[in-house]
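One protein chain is absent from this view; the other protein chains keep their places.
Per-chain residue numbering starts at 1, and chain names A and B are given in the order in which the chains are listed.
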Amino acid sequence: MTARAPIRPLRAAILSLPLLWTLAFLIVPYLIIFTISFYTRKYPTHLPDFQFGNYLAIFQDPQYYQVLWRTAKIAIVVALLATLVSYPLAYFLVFKVRSVRLRAALYMLVIVPLWVSYLLRAYTWKTILGSEGILNSFLMTLGLLDGPSPLFLYNQFAMVVTLTYIFVPFMVMPIYTALEKIPRNLLEASGDLGVGPLRSFFAVTLPLSMPGVIAGVTFTFCLTFGDFVAPLLVGGPDGQMIANVIASQFGATLNWPLGSALSIVMLLVVLAVLSLSSRLDRSGRVELA
Amino acid sequence: MAETTALAEPSVRSLRLRLGERLAEGTLGAVAACVLAFLYLPIATLVIFSFNDNRSLTLPLRGFTWRWYEELFANDQLLQAIWNSCYVALSATALTLLIGLPAAFVLHRVRFPGKAAFRRVILLPLALPGIITGISMLNLFKLLGVNLSLETVIIGHATALIAVVVTQVYARLERLSRNIEEASADLGARPWQTFLLVTLPNIRSAVIGSALLSFTLSFDEIPVTFFLTGRDNTLPMYIWSTMRRGITPEINAVGTLIVLFSTALIVLSVLLLRERR
Partner (left out) sequence: MSNIVEIGGLRKTFAGGVVAVQDVTLAVREGEFITLLGPSGCGKTTILRLIAGFERPDRGRIALAGTDVTDLPPYRRQVNMVFQDYALFPHMTVAQNVGYGLRVSGVPREEIGLSVEAALASVSLSDKAQRRPHELSGGQRQRVALARALVRKPKVLLLDEPLSALDANLRAAMQVELKHLHERLGLTFIMVTHDQTEALVMSDRVVVMRAGRIEQDGRPAELYDRPRTLYVAQFLGTSNLLRGRVASTAGGRATIDCGGQRLSATVDGVALAVGEAVTLCIRPEKTVLAANGAASAEHNRLEGRLRETLFHGSTARLMVDVGQPDAFAVDVQLQDTTSAVVLPKSGDVVTLAVHPRNVAIFPAEAVA
């Protein structure tokens, strides 16, 4: 229980700093883009207004809703792929690596790439997949290709590979944590009851690790959904994502109201995914309790 | 005899079962190894090609050279960008701690109306794509007539990274037994003494950890920087702009240095955070 402490001025000042900062640099800016999203564009600036034209454009002009849809699709595919890749690794580390020290070291090894520049990690794929790149020259030395293939880079495939690569450590972390929390005796009890390892996995381990999977999927989806570096590096003409469209509205296209409306849509999608995941997580936990 | 067969029969079955288990385990191990390879091969490529004596990044390797590193250190623009990034990352980290620490305490200790909303908003940048933070702050600065500069980038980074400090410090505060602070007050310590002598030393690992992480993330940040920087380039922005023009081995050299630097930071954090058990 918190005791009712008398409020002293210094203490109050220190504690209200984060509140004021949040207000000034998070809430107010969000409100500003929300407001601008109803403005009318008047090249090269915009006029105060209250109209839904920008939002209508997003959902009527295929140029925008197709990008939105494509972005969502890529984000979903990346989240699923990252889960498929990360789960076995996390599972292996938690349940099959018996030495605690080795497990900690391997886990560390998975996390380390997170600390290495995001940009560089995306960039290496450009060097690997490019037509003059390593993959091509490797396949050519093997004699599998006669000449360099441009098929690997500048498309959605390249983006999915790159983004999956970037988010695997992000995905391993929560799954690893969730798996580690599962009491071993629960699995032993399941084995003791004559349940086979595979059924134990589906009946006990998988459901109990769902909170980790949900957390990982949520993060990966949200961050992929708003990514604008990978599309520019390895995405081709059909690899543009919503963030690139937004960026161009604030850059070359100079349509701030539309850019703001798109940002608000992105914000809402992210918020929706976050609240959905926290709801799933909560209902999952109740079931387990 | 009858007894032995009765015993032998299930043992054949269990042998087969154990074989299956072994096989499954082996497969799992192989998959795990592949994933680890997937994580490290690109980084290895980066490092190897930074020493390869060939301007184009193709196999086979042509031999060892320091050339790209020499070119790198002769590049004033690049050196300026590195310096800018250090300035931004250090300032943003300091600012983030200054705001994030009290924020974590407020969330943990103080009850006030609108707290749940405050928590949501302050943690939002964690899952929110950087572009939204960047754009919304760009709008704010334009509205206020503030010129874009490295300082606006610092404010942007700090805002985006508060969430990192808050989550880590908050989690540590949750685990911190409240009664050692009560014991401190009971023994006559003023609130500031309790904070400095008892609370801070016990959340030290979270503070250092989140500071190092904030530094790394800020050093590497693109989306917020993209919208908030003026004429000055940070290192990732510089790399990015050259990278879009084409692939050069100098970038591999910079990348290798960054990998080295990140590894040093990680080792540092592991050393600093080794818990005294």
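The working rule: a residue touches a chain if its C-beta (ideal position, glycine included) is under 8 Å from a C-beta of that chain, and two chains touch if they have at least 3 such contacts.
Source: prediction; values computed, not measured.
Only one of B:N84, B:N139, B:S184 or B:T234 touches the absent chain when the whole complex is considered: B:S184. Of the candidate positions B:I122, B:V198 or B:A253, contact with the hidden chain is made by B:V198. Touching residues on chain B toward the chain that is not drawn are 177, 179-180, 182-190, 193, 197-198, 201-202, 276-277.
As a working rule, only the chains that are shown with their structure count from here on.
Between chain A and chain B the centroid-to-centroid distance comes to 15 Å (mean Cα coordinates, whole Å). Of all residues in chain B, only 21, 24-25, 28-29, 31-32, 35-36, 38-40, 42-43, 45-46, 49, 56-60, 98-100, 102-103, 105-106, 109-111, 118, 121-122, 124-125, 127-132, 135-140, 143, 155, 159, 162, 191, 213, 216, 219-220, 222-223, 226-227, 236, 239-240, 243-244, 247, 251-252, 255, 258-259, 262-263, 265-266, 270 touch chain A in the complex they form.
Of all the residues in chain A, the ones that touch chain B in their complex are 2, 5, 11, 14-15, 17-19, 21-22, 25-30, 32-33, 36, 85-86, 88-89, 91-93, 96, 106, 108-110, 112-113, 115-121, 123-128, 130, 132-134, 136-138, 141, 165, 168-169, 197, 218-219, 222-223, 225-229, 232-233, 243, 246-247, 250, 256, 259-260, 263, 266-267, 270, 274.
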